[in-house]
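The structure appears below as structure tokens.
With one protein chain withheld, the remaining protein chains of the complex are depicted in position.
For chain A:
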Amino acid sequence: MKTLSIDLVAGIVLLAAALVLPLTGMDYLVGIAFNLAMWVALTQSWSILSAMTGYVSLGHVVFCGIGAYMVALTTGSLPLAASLGFAGLAAGVSALVIGLPVLRVRGPYFVILTFGLAELVKNVIVQIETGLGQFSRLIFDAPPLNSLYLVMLGLAVAVTVAAVFVRHSKLGRGLIAIRENEEAAEAIGVPVIRLKLIAFVAAAIIPGIVGGVMLLRTSYFEAAQAFDPVISFSIVTMAIVGGSGSARGPILGAFAFVLLSELLWARFPQLYMIILGILLILFILFVPRGLSGLLDRKEARQ
């Protein structure tokens, strides 16, 4: 209970700081904060399915890409809010369709299948765009950075609240049971397939909207970039660095990753990927439960 209240206070302070930031008028800082919120939203949504059930998805970007594509298609003809809602809806529906077959395999097969599916959807959209004679799409009159930032912040907060809620709900306990022993869970009456599917769909909606907002930020859609697998890899990296034992893990992971890469790429453009790689290896070897695990230990000692 004590940890929860510390987290709550820290969360409120953080949110207040995040809300004040646009008033400073420093575009560069708002840009960084936008990225932070984006990665928090993506990693948090990923952990609803993957950290809780142990089904590690390497294709989370597919929902961002689908959301981005929906916004690219509908922007201009629909109001922006509707466009973003549509992006979330499309991502959720795709998760439903993809989830039914995909969630029947486990372990490395699930990892490979999610990765492969993301690539498949990317190539299908490349083909559709080619067929339509559209090679890339420009978005005009995208809202200014400050508005996009507030939307992204809202998404990050929403998905964090949802993650906390899921962890303390019956659904969450069911998901953890699946992670610990799926057969045993099924035997005692946990509706494993339904729960996994609910988690998969819930984990897809937010990234769909995030993808749409990301698109508005760069104002340029090209399938290969919208479905960039590096986004999926980064999500998993942040989850590892942050630790996935609690809802604060993805937040810590996103902070560590974004701030570190912000510090590194400006100073060591050539070395920065190498340094990040070494840090990741060190984390897996020595801090397997991530930053959040470190904090837990410290609190336990006190």
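Throughout what follows, a contact is a pair of C-beta atoms (placed from the backbone, for glycine too) under 8 Å apart; a residue touches a chain by one contact, two chains touch by 3 or more; residues count from 1.
In this section, contacts and distances are computed from a predicted model.
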Q) Name the absent chain by its UniProt protein name; which of "Sarcosine oxidase subunit delta", "HEAT repeat domain-containing protein", "Iron complex outermembrane recepter protein" or "ABC transporter substrate-binding protein" is it? A) "ABC transporter substrate-binding protein"
Q) Which of these, A:112, A:259, A:273 or A:294, touches the one chain of the complex that we don't see? A) A:273
**Q.** Sites on chain A contacted by the missing partner chain, in the whole complex
**A.** 26-28, 31-32, 35, 123, 126-127, 130, 133, 135-136, 138, 140, 142, 144, 214, 217-220, 222, 224-225, 228, 265-266, 269-270, 272-273
